[in-house]
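With one protein chain removed, the remaining protein chains of the complex are shown where they sit.
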Amino acid sequence: MLGFLIRRIIQAIIVMLAVALIAFMMFRFMGDPVSSMVPEHATEQERAEVRERLGLDQPLFVQYGRFVARAATGDFGLSWRNARPVSTLLAERFPATAELVLVAAALSLVVGIPLGIYTALRPNSFNAQMLQFLSLVGISLPTFVTGILLILVFSVWLGWLPSFGRGEVVDIGWWSTGFITASGLKALILPSIMLCLFQLTLIMRLVRAEMMEVLRTDYIKFARARGLRDRAINFRHALRNTLIPVITIFGLQLGGLIAFAIITETVFQWPGMGALFIQAVNFGDVPVMAAYLVLVSFIFVVINTSVDLLYASIDPRLRVDDAGPAGGGH
Amino acid sequence: MATSTLARVWHSDLAWSFRTSKTALISSVLLAIMFAAAIFAPQLATQNPFNIAELELWNSELPPFWVEGGSRQFLLGTDVQARDVYSSILYGLRLSLIVGFASVILAAVIGISLGLLGGFLGGIVDAAIMRFADVLLSFPAILVALLVNGIARGILPPSQHQDAAIYVLILAIGLTNWVQYARTVRGSTMVERQKEYVQAARINGISGPGIMFNHIMPNVMGPVLVIATINLGMAVLTEATLSFLGVGMPATQPSLGTLIRIGNEYLFSGIWWVVIFPSAVLVALVLSVNLLGDWLRDALNPKLR
């Protein structure tokens, strides 16, 4: 187990170094870092000085090393767009995205798992078939179309829920939360529904498939033959075996939620990291893009590594290196 | 000969399953119509919406022909720039499918090559490819696509953004979706590698690449087709999403996603036809692809039926 743990952590570090390399290449080769630092009318002498000060005269691997060292302390320099430290920008935006993603993740589990169980247990009922079809519609419906429809119906026609922003937020230390005000909670409803819909259908379909497979196994057939009641079989034996892969996939999909938050934040003008990133892509704001990439990768790597470790501690057979379920979402 | 092949196909399990599945039939008919519409867009359209000289502003914002004020010249109405919505959908569909197919092909080519390479060679090459695949898989496609897009925008001069947009999209989407192919092909290759015909080919002195492409590849194409079908839906969705976010196709060459983005700006001004029709077509396209993919997967994997 210890060997597995160490291997996984080394792997995570290699991944982060690779991501940092991409981020570094963006910094180094997109746009001229010098011309953004000096006044337009600077002389060649002044440019050379800045070049030296920035360390751009050093060999590339030295520059890369410095970049990693700075990135590790959260220093990504200033945003090209609005000249604020990138780390401050991300720290300001992080709570908004985190709260949105958490609520959406919770929603997709709380709704998706029961629906998946239901459709697996009654695969031929009308409701289950309907749900199965709806789930396909859910996967096919572009999330931005869903968002537009939600705003149109619930904000404009019915006037029940806000169409943009986080409502009133309260600062707790550096964290700004919308969880403890009424308007903050109301503002969360539509965006989190929009964000969770895709994951919800995915989880539902996954639970259904896994559950149906488990129900067909000899182990369950045997339990049935022993005369155990359906309820006991379904919930004590089948569900437990179903949920292990679901948790793994869910870990991976949490990353998907963070990425999809980009679209949700654009549609609902949610002041999170995703909206910041899309602005940066539009403006070619490399420091923000690079920092977002590194931060999000870091979150992914942490989630994936912990899911792997969790998984391995539940199921020792998987401690071989070849684990990692297919998935990934679109 | 041809008839017997046809008959064999007709009586195969897959075909039987196809003939008896309503969803498969309906979705493939829908898809066939949409493919035809995309292929013959220049013939079917009443206007070339990409040629700005054809846009005549005094025809702007006409409603669909059955609504009062509509004109038969513009079946589904026009947008604020007098772009015919019907023609724009045809051309947009064409663009969406071109991007979809091209990126799926790109992804498949990369994935199959790497999968074959890894499966056939094994060892450190295999380990490196598969580790890289694992890492890429843990990044959501939309994020990687956005990143590739952002980098391309940073490198290209702005006047070329428009002309390059379609290639950037294909590259961005293709580069993110090859992993599943690679994994599947690698798995099959490792199995096939052990089989006798490969051993025989080896003994006969056929080169590594020869064996890979002539002997192993044909045997791993089945699962690849399933993945390709499912990926097509995702590729189309990703393209639409990027265009909706404003980093995909430009307004002068709208894809379905761009049309929806433009229409969204006029959501409250009563020009509903600009956003409704492209959205409906996009949903229908992705839904049919997904239904077909779903059916194909179930049909090829009897365990789940």
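Going in written order, the chains are labelled A and B, and every chain counts its residues from 1.
The working rule: a residue touches a chain if its C-beta (ideal position, glycine included) is under 8 Å from a C-beta of that chain, and two chains touch if they have at least 3 such contacts.
By our rule, contacts and distances are computed from a predicted model.
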| item | value |
| --- | --- |
| Chain left out of the displayed complex - its UniProt protein name, from "Septum site-determining protein MinD", "Peptide ABC transporter substrate-binding protein", "NADH-quinone oxidoreductase subunit J" or "Spore coat protein CotJB" | "Peptide ABC transporter substrate-binding protein" |
| Candidate in contact with the missing chain, chosen from A:L78, A:L121, A:L134 or A:I299 | A:L78 |
| For chain B, residues in touch with the removed chain | 51-53, 55, 57-58, 60-61, 80-82, 158-159, 161-162, 250-252, 264-271 |
| Positions on chain A contacted by the hidden chain, ascending | 36-37, 39, 78, 80-84, 89, 92, 151, 155-156, 159, 162-166, 169, 176, 268-269, 271, 275-276, 282-284 |
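FYI, only the chains that are shown with their structure count from here on.
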| item | value |
| --- | --- |
| Separation of mean Cα positions, chain B and chain A [Å, integer] | 24 |
| Touching residues (chain side chain B, partner chain A) in the complex | 131, 134-135, 137-143, 146-147, 149-151, 153-155, 179-180, 183, 233-234, 237-238, 240-241, 244-247, 257, 260, 264, 267-268, 275, 279, 282-283, 286-287, 289-291, 294, 303-304 |
| Chain B-facing residues of chain A, complex | 11, 15, 18, 26, 29-31, 136-137, 139-145, 148, 152, 156, 209, 212-213, 216, 252, 255-256, 258-260, 262-263, 266, 277-278, 280-282, 284, 286, 289, 293, 296-297, 300-301, 304, 324, 326-330 |
